[in-house]
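Shown here: the complex without one of its protein chains, the others still in place.
Here the chain labels run A and B in written order, and each chain numbers its own residues starting at 1.
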Amino acid sequence: MTENILEVRDLVKHYPVTRGIVFRKTIGHVKAVDGVSFELKSGETLGVVGESGCGKSTLARVLMNLERPTAGSVHYKGQDISRLSGGALRRLRRQIQLVMQDPYTSLNPRMTVGDLIGEPFEIHPEVAPKGSRRGKVKELLDLVGLNPEHINRYPHQFSGGQRQRIGIARALALRPEIIVCDEPVSALDVSIQAQVMNLLEKLQAEFGLSYIFIAHDLSVVRHLSERVAVMYLGKIVEIGTEDEIYERPTHPYTQALLSAVPVPDPTLRDNKAIIRLTGDVPSPISPPSGCRFRTRCWKAQDACAEQVPLLEIRSGSDHPSACHFAEKREIVATHEA
Amino acid sequence: MSDILVSEQSATGADGSGRPSGRLLEVEDLRVEFRTRDGVAKVINGVTYHVDAGETLAVLGESGSGKSVTAQTIMGILDTPPGFVTGGQVRFHGKDMLKMSAEERRRIRGEGIAMIFQDALSALNPVFTVGFQIAEQFRVRRGMSRADAKKRAIEMLDQVKIPNAKGRYSNYPHQFSGGMRQRAMIAMSLALDPEVLIADEPTTALDVTVQAQIMDLLAELQRERRMGLILITHDLGVVADVADRIAVMYAGRIVEEANVYDLYAKPAHPYTLGLLDSIPRMDEKGQQLRTIKGLPPNLMNIPPGCPFNPRCPMAQPVCREKLPPLLQIGSGRASACHFAEELVNRD
Partner (left out) sequence: MSDPSTASIVSTPPSTNPNEVGAPTDAGLPGNARKEKPRGLLGDAWRDLRRKPLFWISAFFILIFVVMAAFPSLFTSGDAVNGTLANSRVGPSGDAWFGYDVQGRDVFARTIYGARASIVVALLSVMGTLLIGGTLGIIAGYRGGWVDALLSRFADIFFGLPFVLGAIVILTTFNGADSSNSEWQIMALVIMSLSVLGWPVVMRLMRSSVLATKEADYIVAARALGAGTGRIILKHLLPNCLAPLLVYGTILVGSFIGAEATLSFLGIGLKTPVVSWGIMISEAQNYIRVSPYLLFFPAAFLVTAVLSFVMLGETVREALDPKLR
């Protein structure tokens, strides 16, 4: 079934910048997410990549209803969930869950693993009757590759990779349909990353989960995602299948990003199409007019400052790209593993 | 006692200064332990490596491998207690730094060997301007006047490609972006023209486009100054791009040493092989990630024999009994595995 399980339309999240302590005056807005639209199909993984300040973490929070959007909508199976509250919001949470980045701070240090994984059942008592909860927690521990006998241990007695598994077990407890993964492997060692990535894949196959996988590591994202969205300064600049994005990138930023990723193959050292961006990322409080990337783009023309390029399919590109001069360029020489 | 690889450089200082010297910087059989109230952790267990002028040695390892502690010991900034050096030598131009007085070591720090860190925010003092901190090096160590020191500091900021160096001289660290701060830290460490630069995960906290810029900068500065660069990292992509030689560390020892091409093409240690197999590559489709099962060892209780044996897919009984020494297995290659030859000669 490839229906859309999640539809995001023109999502906006601005944070006010205030001055003063007692009487606050708003002097500007941090435009963290500034008009983002995409779909998530059932059972697929949508990767969201971008560098710091692009808004992907804010996007995660808004999708999880941890923040109210300033504008726009998020539709889950046809229902607008962006403005829910109370009991309806609580019930929604059973369907969309979160795995966080830092395994060392995302688990309450004073709760046992059993309490941590069992908490979803306490908050949503209708999911599992009281007597069955402990059994379910042990099942979950086993599912993520941990020893169910360790149910009474505390987080600090586990390694980083194991703690991340606990976080995944907790997210899985209510059998959600969508899991938002906010940089789930960035804080882990290289050899542990692979373990957790394989676990996420296995769980997706077993439970038909849909993932929104947010990360800055382009290699990790390619490995796990069917489709990828590239974000820059609060907007999606390019979106497509992983083939399209990695083999036929059309937006200059995507191209620069891909060319900057070092590939673990020394023989490719001198052959790289290296695009070096100049300048710093502009402040999200006052992003450039028109196309936000124009201040660092080698293709920038006057039109770029005047007209905001929309994310749509263009003549130079077989997938949506937000550039007036979108043009295919091969950066990554893909081969079969 | 591990065999020391012979480098192409002659033993009498190739810098032409005529100084009688060994290699530029050499660590030999270094041993460090951490004494905590829960026990003693053997963090470094006989590490030997060297770096020569103009070359880049990458020290590759994950957390707990001891790569950062080795660097801290070289710089003399190891926290003592709980860290204690229990053996080995660290030779700079042939002289053992561990036996030098604190005064001598301090002189070498900055002028002979400098270090940059992962987090520029904690390396730079937040209450002084960046320019002031760089100029201070010139004032204190070279006795320059304030005006001269300021001039040189601005030159350094220019060299690390910070735009508007003159204006940014009086900015505070928090006013710089992450990449710019890293450049400022590089400027500060290179102010006194060190011969060796140790970079401890310099780009791990940076965005990938900024990472590329910083690595480029380091390569350029190294070329200009003929510096030896020790790059400490866990990022196999960065290493492939910039390293000349690589030392792979695990549980406080070097398990493999090779030039960069050999290491990636034909790893000679199961750990290296496991690492290479477990990283996703951006240019590959349909990859199956093979993982290294298990966890790194508890350094307070390292298993007998090869420390990697509980996780090694090729482990045999001998691996649990005998610690494999780091042995040469070809020109410029060494591996600490009983079955290194078999591994290299596979298909």
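As a working rule, a contact is a pair of C-beta atoms (placed from the backbone, for glycine too) under 8 Å apart; a residue touches a chain by one contact, two chains touch by 3 or more.
Note that this is a predicted model, so its numbers are computed, not measured.
Chemist: From the list B:L295, B:C312, B:L326 or B:A340, which touches the chain that is not on show?
Modeler: Of the candidates B:L295, B:C312, B:L326 or B:A340, B:L295 is in touch with the missing chain.
Chemist: Specify the residue from the set B:V27, B:V43, B:I108 or B:L289 that touches the hidden chain.
Modeler: B:V43
Chemist: Of A:Q157, A:T267, A:S289 or A:Q307, which one is in contact with the hidden chain?
Modeler: For the chain that is not drawn, the touching residue is A:Q157.
Chemist: Which of B:G64, B:G131, B:P173 or B:G274 sits in contact with the chain that's absent?
Modeler: Final answer for the missing-chain contact: B:G64.
Chemist: Across the whole complex, list the residues on subunit A that are touched by the chain not included here.
Modeler: 21-22, 64, 66, 89-90, 93-94, 97-98, 100-102, 104-112, 119-120, 123-124, 150, 152-154, 156-160, 162, 167, 170, 187
The rule we apply is simple: only the chains that are shown with their structure count from here on.
Chemist: In the complex formed with subunit B, which residues of subunit A make contact?
Modeler: Of all residues in subunit A, those touching subunit B are 51-52, 159, 161, 189-191, 193-195, 197-198, 216, 218-220, 222-223, 243, 246, 256-258, 260-269, 274, 276-277, 280-281, 332-337.
Chemist: Going by the contact rule set out above, which residues of subunit B touch subunit A in the complex?
Modeler: Residues 62-63, 177-180, 207-213, 215-216, 234-241, 243, 260-261, 264-265, 274-276, 278-293, 295-296.
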